[in-house]
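Worksheet: the structure to be examined is printed underneath.
Only one protein chain is missing; all other protein chains are in place.
Showing chain A:
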Amino acid sequence: MILKKISHAVCMSFLCIGIATHAAVVPEGVKLDKEQRLIRGNGSEPASIDPQKIEGTPGSAIARDLFEGLVSNAQDGSVIPGVAERWDVSKDKMVYTFHLRKDAHWSNGDPVTAEDFVYAFQRGVDPKLASNYAWYFELAAIKNAGAIINGKEDRSKLGVKAVDGHTFQVTLEKPLPYFVKMMVHTTTYPVPKKVVEKLGSQWTRPGKMVSNGAFKLKSWVVNEKIVLERNAEYWDNKHTVLNEVVFLPIQERNAELDRYRANEVYLTYERLPIEQFKRIKKEMADELHITSQASTYYYSFYTRKKPFDDVKVRKALSLAINREVITDKILGMGQLPTFNLTPANIDGFKAPENNIAKLSQKERNEMAKKLLAEAGYSKDKPLSFTLLYNTDDNHKKIAVAIASMWKKTLGAKVSLENQEWKTYLDNKRLGNFQVARAGWNGDYNEASTMLDLMTSKNSLNDPKYNNPEYDQLLVNAVKAENPGEFYLKAEQLLARDVPIAPIYHDVTARLVKPFVGGYHNQDPLNNIYSKDYYIIKH
C-alpha cells in the first residue's frame, strides 16, 4: 500500500514536470514569427522512419517528432510522461502497468490504444520483421523476448498485454530498475496497428503515414529533405507552436555549416567541423550550444594476444596518454578528459575517486616508463604495435597525437592503420587488431548502458575482457536497491585491469539560430523534440 502511494506520488511529480517543461513555453513579451517553420540539419538519410525498423540517430530524431512513446525526455534528460500519463510497478517489480491518456490520438483521429503498443512491441521482436533493434526488448528483460527472437516462441507469447483500451501491461523476466527509462527509445514507440496491417511496408509514405506525435509526415525526398507538419490530432497540440519541421540529411559538416550561415538551417545536427570551431566560437558564440553527452571515446587493447595480454603494458600506454592535450588542443569543444568508461553526467552514477587522475602528466609518464620496463621493454627492445582507427580526420588527428606521446614517453614504435568503417568494424569484431579506437554513446540514461560493454559476453567487448568478478557486479547491480556502489566497483576493476584506455567524454556541439526559442537541451542522450521550440519574429 505504502509502495503504491509512493509510486503514485512519483508519477504525480513526473506529471507536473511534464506539464511544466514538455511543450513549447513562449515567455511573455516574445513576438512569434508568422512563419513557424524549423529547419534542422539531420546528419544523413535515415535508414527508416518506421519505429521498429529505425537504426541510427537520424531516423530516431525524426521519429521523436512523428511519434510519442510511453515516456519522453524533458530537456534536462529526465524521464517524463508521454502517452502514458502514469504507471505503477508490482511489488515484485516484475509487472509494469502503464495508464495511457485517453485523449491521445493518431493523426487519422483514431485513439491510441494499449493494443497499438502491444502490436508495436510484438512487431519489434518478430523474426519476420527482423528488426535491427530486436535485442533492445531482450535487454529490457521483457518476458519471452529472447525466445521469440530465436524463433522458439510465437510473438503472441511476449510479456505484453492490453488490460483494457488504455491500460498497457508489461511483464519482465527479472526486475529491472531502469525499465521505464529504457522506454524513451524510439524502437518502443507505438505504431497504428490497423494502418500497418493494411498497407504493409508502404505505410511510412507521405499521404499514407499515420502517427501520434506532435507532427505528421508531409513529404519525403530521399537524400534531400523530409518535411513534417503539425498534427492537429495530437493531444497537446494547443501547446505546439511550430507548424512545420524540415529535416535535411546533410552529411558533410562544412556543407551544413554553410547552409546554416546562409540561413537555410536553423538548428544543426550534433557535430561541427573541428577546423572551423575556433572561428565559430569567436564569431557565433551566442549561437553555439555545447551539451555534455553520455558518450565515451576510448582505445581498446586486444587482451588475448601479446603484448597486450600483459596488464603492465596496457597500463603504461593508458598512463602515457596526455588526455588534456587531446581535449584542449586537438578538439577544444569542451570534451572532458577521463579515466572512466562511464561519464559523470549519467543519472545516478558517481565517478570513483581516481588517484591516477590526481597525478600530473609528468608523474604519470614516470609511472608508465617504470611499468613498461617491468614488462621487459627497453630502448633495445622497444614495444611495437599497430593502432587501428576508422577513416576520419578527427580520429586521425587523435591517433597521430597519441602515437607520438607513446613514442616520446615510452619509445614505442606505433604504426597507424586506418580502415573504412565496415572493414574496421569487421576486423575489430574478429580481433584482428592490437590497439583500436572505439567509442560509445549511451542508449539510455543509466550506468549499465556503458559498463555492460565490458561484460564477457557483450558483442562490443572488443578487448575480449573476461573477468567473472566484473560480470557478477553488473548482475548484482540490476538486483540492487542502490546499484551505484556496484558500478563504482566495476569502474575500479576496469582501472585495475585496463582492457581499455578511456580518453574523453564527448559533447554535442550545435548551432542554434537566435530566433529559435525554447532550446535549452541538457539531455546527456541528446534526445531533442522539435515541439519544445518556436520561431521568434526576426
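Basically, a contact is a pair of C-beta atoms (placed from the backbone, for glycine too) under 8 Å apart; a residue touches a chain by one contact, two chains touch by 3 or more; residues count from 1.
The rule is simple: contacts and distances are computed from a predicted model.
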Identity of the absent chain, which is to be given by its UniProt protein name, from "Hydrogenase expression/formation protein HypE", "Mov34/MPN/PAD-1 family protein", "Protein translocase subunit SecD" or "Oligopeptide ABC transporter permease OppB": "Oligopeptide ABC transporter permease OppB"
Listed residues A:177, A:192 or A:249, member touching the removed chain: A:249
In chain A, positions touching the absent partner: 44-45, 47-50, 53, 55, 127-128, 130-132, 134-135, 138, 146, 149-151, 201, 204-205, 221-225, 248-252, 254-255, 258-259, 261-264, 420-423, 425-427, 429, 440, 459-460
